[in-house]
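Only one structure is covered here, and it is reproduced in the block below.
Missing here is one protein chain; the remaining ones are kept as they sit in the complex.
To keep things simple, chains are lettered A, B and C as they appear, and every chain counts its residues starting from 1.
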Amino acid sequence: MREIELRAAIREGLAQEMRRDETVCLVGEDIARYGGILGVTEGMLEEFGPERVVDMPISEAGFAGMAVGAALMGLRPVIEMQFTGLLTVAMDPLVNTGAKARYVHDGAMSVPMVVRSPHMMHGNAYMSQALEAWFAHIPGFKVVTPSTPADAKGLIVASIRDPDPVLFVEHEDLYATIGPVPEELFTAPFGEACVRREGVDVTVVAWLAAVPAADAAAGELAAQGISVEVIDPRTLVPFDSEAVLRSVRKTGRLVIVHEAVRRGGFGGEIAAMVAGSDVVSKLKAPIERVANPGVSVPHAKHLNRAVLPDKDDVIAAVKRTLGS
Amino acid sequence: MREIELRAAIREGLAQEMRRDETVCLVGEDIARYGGILGVTEGMLEEFGPERVVDMPISEAGFAGMAVGAALMGLRPVIEMQFTGLLTVAMDPLVNTGAKARYVHDGAMSVPMVVRSPHMMHGNAYMSQALEAWFAHIPGFKVVTPSTPADAKGLIVASIRDPDPVLFVEHEDLYATIGPVPEELFTAPFGEACVRREGVDVTVVAWLAAVPAADAAAGELAAQGISVEVIDPRTLVPFDSEAVLRSVRKTGRLVIVHEAVRRGGFGGEIAAMVAGSDVVSKLKAPIERVANPGVSVPHAKHLNRAVLPDKDDVIAAVKRTLGS
Amino acid sequence: MTRRQPLADEMSHRDALTADYLREMYRLMLLGRRFTERALELAAEQRLPVGMHPSAGQEAVGVGACFRLRPGDWVLPSLRTTEAFWTRGVTVLQMFNAIMGNAGSVNAGKESFHHSGYPDLGILAGSAIVGAQIPQAVGVAWAIKMKRIDNVAVCFFGDGAAGRGDFHEGLNLASLLKVPVVFVCENNLYFQTVPAAVGQPIEDIADRAASYAMPGQVVDGQDVLAVYDAVQTAVARARAGEGPTLLECKTYRFLGHYPSMLRDDRPPEEIAHWTKRDPISILGRHLEELGHQDGAAVEAVEAAIAKELDDSLRECEATPFADAKQAFTNVYGEPIEAMGL
Partner (left out) sequence: MTRRQPLADEMSHRDALTADYLREMYRLMLLGRRFTERALELAAEQRLPVGMHPSAGQEAVGVGACFRLRPGDWVLPSLRTTEAFWTRGVTVLQMFNAIMGNAGSVNAGKESFHHSGYPDLGILAGSAIVGAQIPQAVGVAWAIKMKRIDNVAVCFFGDGAAGRGDFHEGLNLASLLKVPVVFVCENNLYFQTVPAAVGQPIEDIADRAASYAMPGQVVDGQDVLAVYDAVQTAVARARAGEGPTLLECKTYRFLGHYPSMLRDDRPPEEIAHWTKRDPISILGRHLEELGHQDGAAVEAVEAAIAKELDDSLRECEATPFADAKQAFTNVYGEPIEAMGL
C-alpha cells in the first residue's frame, strides 16, 4: 500500500470528506491562505474556496462558539486550535455550549463538530499541554488520539461523521510519521483499541507520541527476553476497556504511558478501570504510570526531555512491574 | 465550643485574615454591595471598604487575570466565581497565567491567590459542574475541598496564606452545615486527611457533599454490622496518600465517592494511586467509585437526584466490595 | 391550546401593522406578565424546582423583536427573554411544564425553563453562561449564510453580557463574516444586584457597535413598536446580506433578579419611575387612542389569559415527572454505556 505522512493522511481524510459532504468546513487561524501553521490544511482554500475554509481572527472562544452554532444548524465544522494549550481559552463554548447541547435539547439537536488540537510538547509551559483528560471528563465530548497515518485518516473522517463533538488530538512529533494509508475514503472505528505488538509478560497502554516510545521500549525489551504487549486505544472516549482487561488478564502487569501530567491524567482513569474490575485480583504488580511527573513543560531541550516520558522511562517501568 | 454555619465560618476566616493582612482583598460579582449571591461575603464591604471588596462586571476571565497580576504584585486576592461551572470561562488566566507564573519565573515570582468556587449541583448542566479534577491536573494549582465548618475556616485562611493559587471549593448544600468552630484565627493544614469515622471492613474516601452521604451510609451500615472507615482528604492537592493507603491496608476494600463525573474524576486518580502502590495486593475486592455516571447534571429534581450519588449509592457500593 | 403562528406576510413597518396585530402584541405581553406572576406564586409555594428569572417590565423587547420573524429564523434567548418563547409559539402548557421540569417539558426536565430550546419553533436553548449565546448566534447566522437562505438569527443578551469577551469576539466575528444576525441587548440597568454602571464605563452599549463597524442604535425598550421597528430594520438589513446590527433596548425589570434573592436594593424612586413606563400600559394606551381596544376588550383578554393559565396549570400538574432513567439518555448519539468507561 502507498505510504504517506500522518500530516498528509489527515489532510487527505479532510479533503475527501469535504468532497463527499459539502456541509464540512474548516475554521481556524492561518488555515486558509497559509494552509495552517503546521501545514495540515495546505491547498484546502484553493480547492474548497473561502466560504468553506475560513481564516479566523485570534478569537478561539469566539470561533469555537460560532462552530457550535453552525453545527447545531447542520454544518460540520472542523476547527483548528493552533496548539492544545489554546483549548484553555475556549473551554466554555466547547464543554458547555457544545458538549451539553444534545442533552439540554433532549436529543432534538446535536453538535457534529471536530476540534483539531495538536499537542506541541516542545514549546513552552502554555503551548505544550496535553489536556485530553479534561475533555474525557465532560459528558458529551469524545476524544480521539491517533498515532498512525492510517488511523489518523480513518479517525478524522469518523470524527467528522460522528454526531457529537470530538476532540481530535494530533501530535506535532507524529506529523512526519510515514505509514501505509488506503487511498480511498474510509473510517476507522471509535472505541476499538489496536494491539500494536503482542506480548505475554507486561501490558503497556500508550497513545499519541507515547506509542512509538512504548513500541521502541518493547523492541528493546524483547531483545532482553521480556515480552511486552503494546495497546493503542486510539480513542479515549469511547474507550475499549475490554481490550485492556483482556490483555492484563493475560499478563498480570500494566504500564500506562502518556505525555500529560500524571496527576489527573487519563492514565489514572485506565488504572482505576482495571482496579475497579475483577482483573485487579490478577495483578502481579502495582500498576505503573509513566507520565509528566507534575510540572509545567519547560522550554529548553534538556529540561523538556527530562519531563516528557521516553523509551527509557517505559523500560524502567516495565522492569519495575517485573520486580527487576 | 461555639457552633456556627459553614458559610459563616468561611466569612469569619476571610474577615479575620483581612484584619490581620491588609493585602487580602475580595473580588467578584455581587460580592460587595449585595454580600454575595450565596451570602458568604455579607458585611465585608461595610467593614473593609470598596477598595478591598470589589464588585466586578461579568468578566470572570478578565478579573481572574487581573487577580493574577495583583497577586504577582504581592496582593492576596480572593476571587469568587458564582458557581463552579463558571470556571470554564476563566481557565486560561487561572491555569496558565496563574498556575505557571512561579515556574516560568523560576521561583522569583508567585501567585498567592484563592479562587472560591461553589459547587451548586441542583441548577443545570452549565452551573452544576464539579471540576476539581481539571485543576488537580494542573501543576501549580492546589485544590481544597472542606466539608465541615471548622475545616472551611481553617482552610480558607491557609489558602489565603499559601503562596500558590488555590482552588477553594465550596458546596451550596454544605453552607448551612453547623459545627464547632474556634473563634480565634487559625489555619488547618493542607495534605492531611481526616478520618471522619473509624472502621475496619471498608474504606470510603469522600469529599465535599459526599462526606455527609458517606457518613450517613456508614451509620446505616454500622447498624447492619458493617464497619466503615470514612476518610475526608480535605485537600486534593496536596493529597494525603498515606492516610488512604494506611486505611486500605487495614480494610482491603475501597469505595471512592464524589459528585463529579466518574470518567476523569479525581476518584480515578485515588484509585490509580492505590493500584500503583503495594497495597494493591491487599485488595479483597475491586475498587468502587460512586459518582455521576457520565451525564450533564439535569435540572428537574427527580432527574437531578438520580444522577448525583447519595447515601444509598454508597451503601450499595460498600456492599459490592463485601460481595453482598 | 393557543400556539401563536408565525406571520406569513411581508409588511414590516409599524404603520403596516393591523389592529389585530397590535392587539396580538398586547395579548402576548400581558400573557408574559400574568404567566410570570403565576410562576412566582408557584415559586413562593416552593413548587418550582429552581425558579425563574422574571421578565416583568421587559415584555416589549421579546415581543417586539420576535413578532414578525419567519419560520427558519432562529432566536437565541437570554435568561430573561421569556416573551421570545410566547411570541415564537410556545404554548402556556409547554411553559408550565418547562418550569415544573416534568415529562411534558420539551426536554423532559433535563434543562431549566429559561434554558429550554424549541427547535421546531426556531428557538435554541440558551446557556447559563451569560453571553455564550453571542458567538453561537454568529455560527447560526453563518450557517444560514452558507445555505444561501434569507433567514436571520436574533440574539438576546443583557447589559451584563456586554462586558464579556464573548460579546467582543462574537460581534467582531459577525462583522468580519457579514452574517445575518441581529444583536438585541436588553439593558435593564442591572446585572443581578449590581447597577450597569459598575459593569460598563459608558452610557450606551449601542456605541460599542462602532468597534465592529456595524450599525448600533439605542431603542426605547418599553415601546413595543419602537422595538419592532428597530428590529425589523435590522432584520431587513440582515436578510439583504448587509450584515449584523447591534440594538440596545433600554428597559427595566420590575421585579428582583430571581425569586430566591433576599434583597432588592434598587432605589424605590427608580423603580417607581420605570413602573410608570410599563410596556403593557404604553401599548394599551396607544390601542385605546387608536380606538382599537377598550376596557371591556382588555378584560376579555385578561379573562382568556387567566383561563388559559388555569387550564394549563391544571394539565401541567397532572403531568408526571419523567422516569429517572431519562436522566441518562441523550448525552451522546449512543447510550453512555457505549463509552466503555
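What to note about this one:
As a convention for this text, a contact is a pair of C-beta atoms (placed from the backbone, for glycine too) under 8 Å apart; a residue touches a chain by one contact, two chains touch by 3 or more.
Quantities reported herein were computed from a predicted structural model and do not represent experimental measurements.
When the whole complex is considered, the residue among C:33, C:164, C:237 or C:250 that touches the unshown chain is C:164. The residue touching the chain not shown here, chosen from A:4, A:40, A:89 or A:230, is A:89.
Although one chain is not displayed, its contacts with subunit A can still be listed: residues 29-30, 33-34, 37, 39, 55, 57-59, 61-62, 85-86, 88-89, 122-127, 262-263, 293-296, 298-307. Take subunit C: the residues that touch the chain left off the picture are 163-169, 172, 175-176, 198-202, 207-208, 210-214. As for the chain not pictured, it touches subunit B at residues 25, 51, 54, 56-57, 59, 61-75, 77, 92-93, 96-97, 100-110, 139-140, 142, 162-164, 191, 237-242, 269, 273.
Just so we're on the same page, only the chains that are shown with their structure count from here on.
Distance between Cα centroids is largest for the pairing of subunit C with A.
Between subunit B and subunit C, the centres computed from C-alpha atoms are 36 Å apart. Look at where the CA atoms of subunit A average out and do the same for subunit B: the two points lie 30 Å apart.
For subunit A, the set of residues touching two or more other chains reads 61, 92, 96, 100, 103-104, 139-140, 237, 269, 273.
Residue positions of subunit C touching 2 or more other chains, listed in rising order: 108, 110-111, 115, 127-129, 165, 326, 331, 336, 339, 341.
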